[in-house]
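One chain of protein is taken out of this complex; the other chains stay put.
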Amino acid sequence: MSHNTFGHLFRVTTWGESHGPAIGCVIDGCPPGVAFTRDEVQGYLDKRRPGQSRYTTQRKEPDTVAILSGTLENAETGEHVATGAPIALQIANVDQRSKDYAEVKDAFRPGHADFTYVAKYGLRDHRGGGRSSARETAMRVAAGAIARKVVPGLAVRAALIQMGTEKIDRANWDWDEVEQNPFFCPDHSAVQGWAAYLDGIRKAGSSCGAVIEVEATGIQAGLGAPIYGKLDSDLALAMMSINAVKGVEIGAGFAAAAMTGQENADEIRKGKDGKATFLSNNAGGILGGISTGQPVVARFVVKPTSSILTPVKTIDTRGNETEISTTGRHDPCVGIRAVPIGEAMMALVLADHYLRHRGQTGSA
Amino acid sequence: MSHNTFGHLFRVTTWGESHGPAIGCVIDGCPPGVAFTRDEVQGYLDKRRPGQSRYTTQRKEPDTVAILSGTLENAETGEHVATGAPIALQIANVDQRSKDYAEVKDAFRPGHADFTYVAKYGLRDHRGGGRSSARETAMRVAAGAIARKVVPGLAVRAALIQMGTEKIDRANWDWDEVEQNPFFCPDHSAVQGWAAYLDGIRKAGSSCGAVIEVEATGIQAGLGAPIYGKLDSDLALAMMSINAVKGVEIGAGFAAAAMTGQENADEIRKGKDGKATFLSNNAGGILGGISTGQPVVARFVVKPTSSILTPVKTIDTRGNETEISTTGRHDPCVGIRAVPIGEAMMALVLADHYLRHRGQTGSA
Amino acid sequence: MSHNTFGHLFRVTTWGESHGPAIGCVIDGCPPGVAFTRDEVQGYLDKRRPGQSRYTTQRKEPDTVAILSGTLENAETGEHVATGAPIALQIANVDQRSKDYAEVKDAFRPGHADFTYVAKYGLRDHRGGGRSSARETAMRVAAGAIARKVVPGLAVRAALIQMGTEKIDRANWDWDEVEQNPFFCPDHSAVQGWAAYLDGIRKAGSSCGAVIEVEATGIQAGLGAPIYGKLDSDLALAMMSINAVKGVEIGAGFAAAAMTGQENADEIRKGKDGKATFLSNNAGGILGGISTGQPVVARFVVKPTSSILTPVKTIDTRGNETEISTTGRHDPCVGIRAVPIGEAMMALVLADHYLRHRGQTGSA
Partner (left out) sequence: MSHNTFGHLFRVTTWGESHGPAIGCVIDGCPPGVAFTRDEVQGYLDKRRPGQSRYTTQRKEPDTVAILSGTLENAETGEHVATGAPIALQIANVDQRSKDYAEVKDAFRPGHADFTYVAKYGLRDHRGGGRSSARETAMRVAAGAIARKVVPGLAVRAALIQMGTEKIDRANWDWDEVEQNPFFCPDHSAVQGWAAYLDGIRKAGSSCGAVIEVEATGIQAGLGAPIYGKLDSDLALAMMSINAVKGVEIGAGFAAAAMTGQENADEIRKGKDGKATFLSNNAGGILGGISTGQPVVARFVVKPTSSILTPVKTIDTRGNETEISTTGRHDPCVGIRAVPIGEAMMALVLADHYLRHRGQTGSA
């Protein structure tokens, strides 16, 4: 029943609209002793921040995060140590141009939540999409930075593997490349083509979708739970909760439909360390809802940005037919900035399950 | 934190192993006055029941459901009226052949939860997969039958749209056909080919995956909630929680990646009734996590049955390498029987969100 | 939102009416490896069972509990070991005399939930009070028996310290005495007088209230949590959820109002083991919502049985004024049978907090 809260034991509650004075979150349940710096959190926020290349919106949001509670700070090192109390993080909104949104006040933008918010609440905050703005995801990224510290050994990283009609060649996958280009693309040979493709989309006043792949490593076998507490179920909820996401898959995902049982079986051998080693990872590191110890692999699709220059048919709030085009500052491919958000949601799910597993079993 | 509970206001808690004396569920939060018959519930269970064609396991489970609490029964009509108290449903296990599972007691079956349950709990109930058995889904179907009655006007139906490498032609879609063939296939022209294909798979001691599409109609605009209570997020969790599911998509799903903003925009016109009409449904009936009033469309993929006759490499519980093949009674394509389960999960999500929406807004 | 579920990590969901075929519960979140026998659970149920003396209702409920899931049973020793899956417990209802309740079908019994159930649900199951029957508490006692095994070192016991106008002399407190008399009274010198007192109440067709004290020992310091997850808050909820309870206090309780800060301070000294020793326990073992390591002491009051032979004024379901007296089989002091129920609720709260503490901190 927690519409604005994610997680059960590691809980994040976010608040704020893009055009109010600030946005923020409260992290409840953080284990005492977890240590982090403001700079670390800021680093992940900077990765998501808009205005860093011509491929993302030119809004200027410095997104400077403040830590308001729940830690003891070492004034010299800047290290914050969680006390076990709720950690409040906050970001002031700086670049609020409400006038940009005057034009959309009276019409429902197709693909946006305008129509459904009015249907649900009877009213809506039209400025910047109100609560439906992707600005909320900044707090996910900030909370995710702390979640990463909760699970010992955890590493989470993500990449854009498809942008519009352009796909990567998985044989070229290079994690180091991901940070070297403005698309978080892991295939160096694809980058130049992607740049040209997206320039075309942008100049045409259009937009395109994307697919993001997130990988978590360093996870012990045993995280997750049967039935309705499955690790993959919670990942599906987590990724689908990101703005504009329309699909989620784990491991082989939809490709599993056309596989045979033999092809899909991740056979097991005895590794050099005497532990189980899997010969493949079609399961995406999860069997029966519980981690196998292999990398956890999730993929999600982001639909094309709905705010486009091309006029589209719609109705206004009085029910009359009209057209709308969006002249504001928008990303031609919002999927790009979803990369660090996907990482954050993966970290949040794993931190929560790590504590849940420890609660029930005492191990970990 | 409810590993075995689904939902928030319409809550279903399931229990039981396939080889214990019974399985059951408790439905908490059912609105008083919701009326149903035992036969209605049984009807949905019969649809999921194994042993009805040569394409499903030959286990004989009559799956007769008993209603133990939470209703006032009209002895004459057989109608049960919910009192608002928890409704307990129960099915006795009849065909428990524990010996079938003796061979798997000491080895981890690839693709099954054997390895992960031991990793998590330090022990496992190997008989029939214990709690990881798909038998648990019978209770989902039973609870779903009641959930359907909670949302006025709701209709939920599903079909198999891909079986292994075989796909339907969507131009031939006929809902009436779905009940006419053992595959829940909506394309009459495909059925004969599917039968031959699956016979081939079965005779080869192999298995295949499948894709199921679920559609809900009659839903008002406004169900769902922003951020972490999105209707699509909860559907993603729900579908992914079904055994062997590896991916979920809503509306256009993964195809949205390659679409442009114009193609993906579901444009809006004024309908004859003065209400909004959408010209397409790429959104799958959900915008910003909230229903638009269009049909809600979800799709999920079921991996190939992991229990196959072909031997696959694995290790035993002492860590030694071995091989295993499964001679027990198993479905060559478990995706077929996932069709009524997908329907049930859709109904459970919508019933829950209907009550949640009513709680916060008072409408509905 | 779990009207019929208690707890967060150690969760108990109960179901069933006193006049249906059975009552039951599902325990979710039990740590794997927790071991217990059916006889142990039955032992606690027998303590609560009616019909054991002339001071409790003469209904004959053998209350034989069955364990339906979630354990591996050792056929030789009868020991059940929790697998981590939900544990379903069930008791068949044997002595259902629905005719006893025909007279109350059309009138609201003062002090009972008849009026409020109709106000809430628009209908009610009048047989035996339906869901409001104290019969539900049998499942609390059964679940509590397992909860006791979850916290290492935990011992929980309770006693009746006031029955109607009769109080004990705390100087005579003897835990061994509690099991020796039909009142769970810890003061041997009081028992004879209590017997005469209650006989008088019973013969007058009247009833009386009672106060129960529950004590838990063997609890480490650190269980509980600040703010809304306080150990005492959860105990207050737990005890107040028992039928007919109207008040709860911890440690010095209401007597603390008239104390000074010096009197109330539980001063701390260094014990022989080097650990903190408290010189008193006005705090009832809880400071800031977290256990101190001292005994946790809770007290609750049970109102007089509302079902009495003396006619009382009421209205019927059509709104007409009438009188009602209850001729059925009822306890003159329901507080007596609340003793094992109070113990069970204490155990449930502590088991839940033990797992919650372990989840967040990793210790315990």
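Letters A, B and C name the chains as they come in the text, with residue numbers starting at 1 for each one.
We adopt the following convention: a residue touches a chain if its C-beta (ideal position, glycine included) is under 8 Å from a C-beta of that chain, and two chains touch if they have at least 3 such contacts.
Worth saying up front: this structure is predicted, and the values here are computed from it rather than measured.
Enquirer: Just one of C:S18, C:T56, C:T71 or C:S291 touches the chain that is missing; which is it?
Expert: From the options C:S18, C:T56, C:T71 or C:S291, the contact with the absent chain belongs to C:S291.
Enquirer: Can you tell me which of C:K47, C:H188 or C:K303 touches the chain that was removed from the display?
Expert: Within the whole complex, the residue contacting the unshown chain is C:K303.
Enquirer: Can you tell me which of C:V104, C:V211 or C:V296 touches the chain that was removed from the display?
Expert: C:V211
Enquirer: Considering the whole complex, not just the chains shown, which residues of chain B touch the missing one?
Expert: That gives, for chain B, the contact residues 1, 9, 29, 31-32, 84-85, 226, 355-356, 358-362, 364.
Enquirer: Considering the entire assembly, which residues of chain A contact the chain that has been omitted?
Expert: Residues 1-5, 8-9, 11, 13-17, 20-24, 26, 28-29, 32-33, 66, 68-70, 72, 81, 83-88, 117, 120-125, 130-131 of chain A touch the chain that is not shown.
Enquirer: Mind listing the chain C residues that contact the chain we can't see here?
Expert: On the chain C side, contact with the omitted chain comes from 1-6, 8-9, 14, 108, 110-113, 115-117, 119-122, 131-132, 136, 162-165, 201, 206-211, 220-230, 232-241, 245-254, 256-270, 274-276, 279, 282-284, 286-293, 301-308, 310, 312-315, 319-321, 335, 356-357, 361, 363.
Following the convention adopted for this analysis, only the chains that are shown with their structure count from here on.
Enquirer: Closest chain to the overall C-alpha centroid, by per-chain C-alpha centroid: which is it?
Expert: The most central chain, going by mean C-alpha position, is B.
Enquirer: Which whole number of Å gives the spacing of the CA centres of chain A and chain B?
Expert: 27
Enquirer: List the centre-to-centre spacing of chain A and chain C in whole Å, with centres computed as mean CA coordinates.
Expert: Using C-alpha averages as centres, the distance is 46 Å.
Enquirer: Where the centres are mean C-alpha positions, what is the separation of chain B from chain C, in Å?
Expert: 39
Enquirer: Mark out which residues of chain A touch at least two other chains, giving numbers and ranges.
Expert: Chain A, residues with two or more chain partners: 1, 9, 226, 356, 361.
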